[in-house]
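The other protein chains are all here in position, but one chain of the complex has been omitted.
For reference, chains read A and B in written order, and residue numbers begin at 1 within each chain.
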Amino acid sequence: MTPSARALVVLTVALALAPLALPPFFLQLLTEIAIVGLFATAFNLLMGFGGMVSFGHAAYFALGAYAAALLVKRAGVPMLLALPAAPLAAAGGALLFGFFIVRLTHTYFAMLSLAFAQIVFTVIFKWKSLTGGDDGLLDVWPPAGLKSPAAYYYFTLATVALSLVALRAVSESPFGYALKSVRENPRRARFIGINVRRLQLFAFVISGAFSGLAGGLFAFYNGSVFPDFAYFTKSFEPLVVALLGGAQSFFGPLAGAFGFKILEWLVSRQWPVYWPLFLGTIVVVVIVALPLGFVGLAGGRGWRTRLTGKT
Amino acid sequence: MADPTDRQDLVLQTIGLRKHFGGVLAVNGVDLSVAPGDVRAIIGPNGAGKTTLFNLLTGDLPHDSGRIYFAGEEVSGLPPHRLCRRGMGRTFQITSIFRRLTALENVQTAFLSHHRRHYNILMPARRLYRDEAFALLERVGLHEQARKPSGILPHGDQRRLELAIALASSPRLLLLDEPTAGMAPRERHEIMALVDRIASDTGLTVVFTEHDMDVVFAVARRITVLHQGSVLTEGSPAAVRANPDVQRVYLGQPAAR
Partner (left out) sequence: MSGLSVGMFLFLVSVGMSLIFGVTRIVNLAHGSFYMVGAYLMVTLVEVLPDRPWAFWLALLVASLGVALLGAVIEVGLLRLIYHRDPLMQLILTFGLILVISTLVLLAWGPDNKSVSRPDALAGSVPIFGQPFPSYYLLVLGLAPVVALGLWLIFYRTRWGMLIRAATVDREMLGALGVNVAALYTQVFAFGSWLAGLGGALAAPTIAVALGMDGDVLTTAFVVVVVGGLGSFAGSFISALLVGLLQSFGILIFPAISIVLLFAIMAVVLVVRPWGLLGRPEQ
């Protein structure tokens, strides 16, 4: 067995056995890490892989969370049926907004994506009768069988793992090759017959869908959904996570999610007030000093880069 | 010169093509007819409008007036990806490849797009069209470099790669914008000989712009001379070389050294 495959097996076993060794709090932390990791990886399909930086991905996370929550609260749909609505709703939003967003590039792309996200936030905030507005929607819990920290942990892990496999497959597929070519050289991509805008929209929708799935998973983890799931500060979370972990590798965002959440936990338990300060400082330092994120700079650590292989 | 009504026979035809830039008429009523199998050089002093004309032909720039026909059908104003699908391929003055992909992946991606599989998310792409891509790379002399990231290849090899990318789409017409720019003299002849060979073997029609007259006269079968946005003359290399207007336009230096 190759070293990287061996490491993967060890990791899988460790994760599978975690509920036996770890107290519920850490299982919940791992659950959050998985969710944030999915969100960041979906986001990075667009950023690191596709070369498109979105400042409004919280919109799709929130659309997913609210779609699932609304089905459960207002329509009495069981969670397992409501959860698939999350990526669907988010994909719909991504299709609608993305149609306009991919017509722009770079800074304007980012700004328009931010604008749409603020629209989503404002609609959720104001449409109190449907979404509960500022109060949010409460008591959005998984069914009894999945409610315990360990059970939901397994459920999330399985869902996220499957999603990562899917995203990985997308990045290795002909579509992935085409997306990379568009990132590298849109002009040349046009001249091999690629309709750049349409391809980017497709990528946008896939990225949005998996972001929505992360949102749905989070809704049931958290037990409630709030408008600030769509606020612009939430949009920076996958971005910072992906940058920290390394945007040029597939597993970078996942590593970033791990590091980010551990840091957040460590800092918040001692000095809860200081977390945004800490995060902001890290962001500033990373931007100034380490353009590729820690993984990119350090050349990766062992199994992670070997698993990722090429960009 | 072919009669405009014999449009069907021509691979490329333009009628009265015009383009303004600010107050300058960069392309001023260009009529061009290119027959299948031709290897046509478009030459002219700097500012004659060669690159603008090129960009009009390839859909990079919208034209002000006039029409463009490709294989008998009007294509004026079509975007580049549509022109590519109809059979037009091109290379750029500044080498335009996918730098962080390997040479092999560059060509594979071109094949994937050509065969309309670029929306397929269900299977790994690594093995798709690999043999075809290797064959094409071999054709342009890049077999050894297939697995290397294309961005680190020497300039001449990148040019060859770009040629391979363009050829992967099985074009009927290949537009080469200053194909030998930035190359050493021996390389220039090598790559143009390659182009010539491929054109002869496959019946591909080639239109290229060039500054290097040695290359032009070695490869071109017909030459169109542009001057200040319009066609000054057009004909066989010998006829163009002997043309006094051409010699005058190139400031008294005869085309042959």
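Things to note:
By our rule, contacts are C-beta pairs under 8 Å (C-beta built on N, C-alpha and C of every residue); 3 or more make two chains touch, one makes a residue touch a chain.
Quantities reported herein were computed from a predicted structural model and do not represent experimental measurements.
Although it is not drawn here, the omitted chain touches the following shown chains in the complete assembly: A.
When the omitted chain is restored, the residue from A:F39, A:F55 or A:Y153 that touches it is A:F55. Residues of chain A that touch the chain left out of the display are 53, 55, 100, 103-104, 106-108, 110-112, 114-116, 118-119, 122-123, 126-127, 231-233, 236, 239-240, 243, 273-274, 276-277, 279-284, 287-288, 291.
In this section, only the chains that are shown with their structure count from here on.
Mean C-alpha positions place chain A and chain B at a centre distance of 43 Å. Note for the complex: chain B touches chain A at residues 58, 79-81, 84-85, 89-90, 92, 96-101, 105-106, 108-110, 112-114, 117-126, 128, 165-166, 168-169. Residues of chain A touching chain B in their complex: 169-170, 172-178, 180-181, 184-185, 187-196, 199, 202, 206, 311.
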